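The structure under discussion is supplied below as structure tokens; questions concerning it will follow.
What follows is an incomplete set of chains from the complex, kept in their original frame.
The first chain written gets the first letter, and so on, giving A and B; residue counts start at 1 in each chain.
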């Protein structure tokens, strides 16, 4: 039984998969157009040559065709078969080459003989082909080969999309993902799919506490371009998520923010705890994805990642085996649920102050206490805690901590109570006039 | 061989045991009178109807009789046999009831078939009987029963007692216990017995560094009443102990204050460490006893508990099996000793400053050093450290830490030396003119 969300995720993934994306070009534009059909993304273009901090927006890359043919004219490696065959940003070439000359431009994986690897050469003019080890082993070392790379690199623009959902708190959080890899499912289509579904979900809410800025952009150069073009807004960011590699069959994980114990880290921990899932913890390191840019000294935006088969960690990473068999809607939904739970922890977090801070409140006359005393909390002789006993436990914690210095997140952490139970009880106590919210 | 203290504890326990106590009424008054015969308690009365924060002092409850009789007129459940048979604060009733009607008002414990449970209904008008599971199983389901609850609930007062022993430091500590349970020994007579003996011990001391406020009161409503009526004094409290369930045959334990590492927690840890006892540690939770009131946001008085068979943790908790066989004078003495040791750590704690802070002092010419050097601290070739070598070790730590920023507690913690050794050495060094006390 697949849920509607899982079906929608899988369908979106399948539409995006065949497109040949790179850091610029038509593939990115087509992908952004598909995503914009699902959620309110705003596409933006930045012209080649634009200076963005230490970098420059590159020329736009177009592939018309690329192949290697044997002496009989058979296309033995063909971009039309898989867009991974061509090293991304390859410069044009048309030549007849000896095996040795060709071999210097080939990439394959001896330990995964059926996989085509993914390679790029964005900032160094070069060309190359990726092929399976089996293909490579089958080449005739005494033959010559016709090589055609029919590409073009010329001024154009870098495409990305964003969406800002306004909230009332004055705080803005970030959800960032990237869309520059060709036909691979976990790295990186899982990110845009989950981020787009999160955007769709939040965009339909009548009211948000915080502003949420979503961005989908080419990794590295796209994030740098976006930061350079939105410097003030981004420096004010309260933190966020880099959504990536969250659709594999393997373990769920958390990559920590550079702070390690930021509100974001804590919200994610609560989401996992309350879902009874023990994640693999990846401490912050300054590699990986666009946290490299967001965390840089000039921005210091704490970002965390929820992953399922994190980049670097799975065998098929950056190969043609990271395909539609590897990533399924159900796995994407698991990550989506955890992201949404963490977002909700942040959205529903607030700080309350007791209006009856002296001693306990009398729960009984407000209908909040079991009617027969003496047995509450009794371990021996009872058949286990009842729902109202559990609620009394949550009430005790909330009222004890409601000194205006504990937010609901810290209440959930200290008490061990489920965050949603804390939220529910806090609202009930507020409705009884026992608590008041402290403005952010 | 039972010590005089253990004998006195047991004797006091035995006198208090038969009395039917509740949160108000004659039973409490009789109990307070007995305690006042041992130590200088001051009894206070607060009239029913007095507003105390979110609560109101309840009407006073009087039991004249209560029983269930079978069709032959035999009293098969009888308050005269055990005051636990009647749910505390039961409203009056006189009726002939079918088994089914009666059964809705009965409480028993299937897993402890010989135990009468303890139940209350303070704030919801109701009535009920507690009986053993065996008694309940023996009832004739086709018979009818005469039920009499001859009680009265009318304006009176809530009784409690306190005692304030004045000290010189300006700091006041709290020792609180409760006295509202009927005939059960560990919960709760162990508390009033130990607290009363502690009061007796401290009251005879010629001089106290700190003020010590003792209170014995009905749990919850008594503590709330006391706090409401002594708000300013209690808000100035430096912290204290809730003395409860400290007389069972089971393990010694510590319930932490809400801070977890307050001076009180540290004093208790030192008391256990120096007695070579490893306690069960119970982290703070906002349930339990009157720490619920003292720790509330409006007071935030850190309180800790030393227990022996802590409430909730032992099988006979809140049953008739928590009796004079379960609690013995020797067990009460063990807890008493630990409470007193912790109190002494607080009383004897002070901060000293070296008057010779530059380099070590020459111990030899003051007779504080072994006369032959070279072998001190030698592991190989010696028959173990001598007393004076141990003292030199304590002296070294005290002089090293005597910078005016370490009190004796932190010296005992950092050095691992026994607190009383630190106290003795500090006094000796002070008498040699090497240290001076820094006023609190």
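The working rule: a contact is a pair of C-beta atoms (placed from the backbone, for glycine too) under 8 Å apart; a residue touches a chain by one contact, two chains touch by 3 or more.
Worth saying up front: this structure is predicted, and the values here are computed from it rather than measured.
Engineer: Total subunits of the complete complex, with 2 given?
Structural biologist: Shown in place are 2; the entire complex has 3 copies.
Note that in this section only the chains that are shown with their structure count from here on.
Engineer: Roughly how far is chain A from chain B, going centre to centre by Cα mean, in whole Å?
Structural biologist: Once rounded, the distance between the two centres reads 54 Å.
Engineer: Contact residues on chain A for chain B in the complex?
Structural biologist: 354, 356-362, 364-365, 369, 371-375, 377-381, 393, 396-397, 399-400, 402-403
Engineer: Can you list the chain B residues touching chain A in their complex?
Structural biologist: These residues of chain B touch chain A: 52-55, 87-88, 107, 109-112, 115, 117-124, 126, 128, 220, 223-224, 227-228, 231, 258, 285-287, 292-293, 295-300, 312-319.
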